[in-house]
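Up next is chain A:
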Amino acid sequence: MNAFEDPLVYAILLVPMASAALLALLPDDRATGRLNALASFVTFLAASSLFFVRPEPGSFLIVDDVNVVFIVLNTFVAFTTSVFSASYIAHELETGRLTPAYLRFYHAMYQTLMFAMNLALLANNMGLMWVAIELATLTTVLMVGLYRTPAALEAAWKYFILGSVGIALALFGTILVYLSARAVVGEGLDAMAWNVLVKNAPAFDPHLLSLAFVFLLLGYGTKVGLVPLHAWLPDAHAEGPTPISAVLSGLLLNVALFAVLRFKMVMSANAATLAPGPLMVGMGLASVLFAAFMLHRQYDIKRMFAYSSIEHMGIITFAFGMGGPLANFAGLLHMTYHSLTKSAIFFSVGHIAQIKGTQRMASIRGLTVSHPVLGWGLVLGVMSIVGLPPMGIFMSEFLVITSSFARQPALAVALGVGLLIALGALLLRLNGLAFGDPEGGDAPSHASYVPMYAHLGLVLAAGVFLPPAMVAWFRYVAGLLG
Partner candidate 1 sequence: MSHLSLDVAHLFAGSLVLVSFMLLYQDRMFGLLNIFALHAFVVSLSVAWQAYIQFAPHLYITAAIALMVKAIIIPVALHNIIVRLGIHRTIDTVGSIGTTMLAGIMLVALSIMVMLPITAEAGTLTREDLAFSLSVILLGLLMMISRRNAVSQVIGFMSIENGLILAATAAKGMPLVVEISVAFSILVALIVIGIFLFRIRERFDTMDVHALQRFRGGHP
Partner candidate 2 sequence: MALMADLLLQFAQMALVLLLAPLLTGFVRTLKAQMLRRQGPPLLQPYRDLLKLIRKEVVMAENASWLYRVVPYVVFATTFVAASLVPTFATRLVFSHIADLIVIVALLGTARFALALAGLDIGTSFGGIGSSREMMIASLAEPAMLMIVFTLSLLAGSTQLSSVAVFLEGPDVGLRVSLAMALVAMVMVAIAENARIPIDNPATHLELTMVHEAMILEYSGRHLAVIELAASLKLLLYMSLIACMFVPWGMAMRTHDAVALALGAGSYVLKLAMGGFLLALFETGTAKMRVFRIPDFLGAALMLGLLAALLLFVSRGPA
């Protein structure tokens, strides 16, 4: 296998690394935010160039139809989030919730996280991917605990422990996959390279593969936040800085799910293995229903949307579990739309929490009256996340339900009911948040609405019209996913 020669791809990895080091050293707390955004932007440019150049896969890194969209999406959301984070963090400094020292740490960690996630997406080696995801977990753990409140520490600790166990399980699965591959491909790096694995999967030992998939699903599923492995997710979202909640929901969950997908491709290439579908459908459905009910008992705005993330991860897992070109396509679409929408929601939530000085929904009212731009942004976001047209999520949910109802009526109905219950909860809260007579504090905040509306605009546009190239990639991947 030839050496991997492409400066762009290295840029995607090196820019975050370098800027992380730089940001860790820079004392000035004014420029860092902008620098952070700039670095993310450069990364995004480098990533989007991958639409046009398609380098040869190497033994450690690879760019193929499977990950190109996710890399671009990842870097894009990272960029917009960094823009949002600049305005968010400025406010945190003013209110003194964060000191410059922590700020440096925060930015360095932010870039490290980006590096880790890009690496996980680009990795052509499952061991490398594992290391990258572990690194991402560690950084987010540190970010979640950033505020040092007892609640934040508790959340971070819980996240850390559960994440570590998950990581351990995932590693065992990885080892098993390697073993099953070694017998066919032979020892060495090839036995861990995606492109090789997918090619030779039919000859692998089905039992080892099945066993491996169980561990991988549980291991990376912990990161995805599937019920019953979800326990860390709501606290981590609620207690960390909002930009991190946005990145967690919008990107890290996707990355973990992406890992699961990679392995599912290997699985589905081998006919004799235990069908992964039922497992995924079961966990997905469980997540949707569980989250749907839990949403009715949320009083903290960020926790609520964290649970909605669990719900949507459930939908996506359900779709991939269902399999078939339509459902897989829908799942990929849903991954994209969800990360865009959910991060947009967290952007608005972040500003709202800053303006109102609280995350308790009971004391936030009438936003469309007091802060129209922010309030309507939130309304739009929630409308989109519950799957109301013309936003894109409607399209993916339409495809999931219709395509699965013809095959598994009961499951599709259960999914629909779950969606409906969740919708009920979210809309009920939205009523209180956005409408009625305004209530709650009104601290000044130099919010930047651009990222939020950019995301929503994209979701809206995608709901009406999808670019053919994207469709082509997704259909190809959907085919691979079996």
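If you want to know what made the cut, all candidates are chains of the complex that A comes from, given by their letters.
Miscellaneous remarks
To be clear about the criterion, contacts are C-beta pairs under 8 Å (C-beta built on N, C-alpha and C of every residue); 3 or more make two chains touch, one makes a residue touch a chain; residues count from 1.
Nothing here was measured: the structure is a model prediction, and the numbers come from that model.
This complex places one of the candidates 1 or 2 in contact with chain A: number 1. Within the complex formed with candidate 1, the residues of chain A that make contact are 125, 127-128, 130-131, 134-135, 138, 150-151, 153-155, 157-158, 160-161, 164-165, 167-169, 171-172, 175-176, 178-180, 182-183, 187-189, 191-192, 205, 207-208, 211, 234-235, 238-239, 298-300, 303, 359-360, 362.
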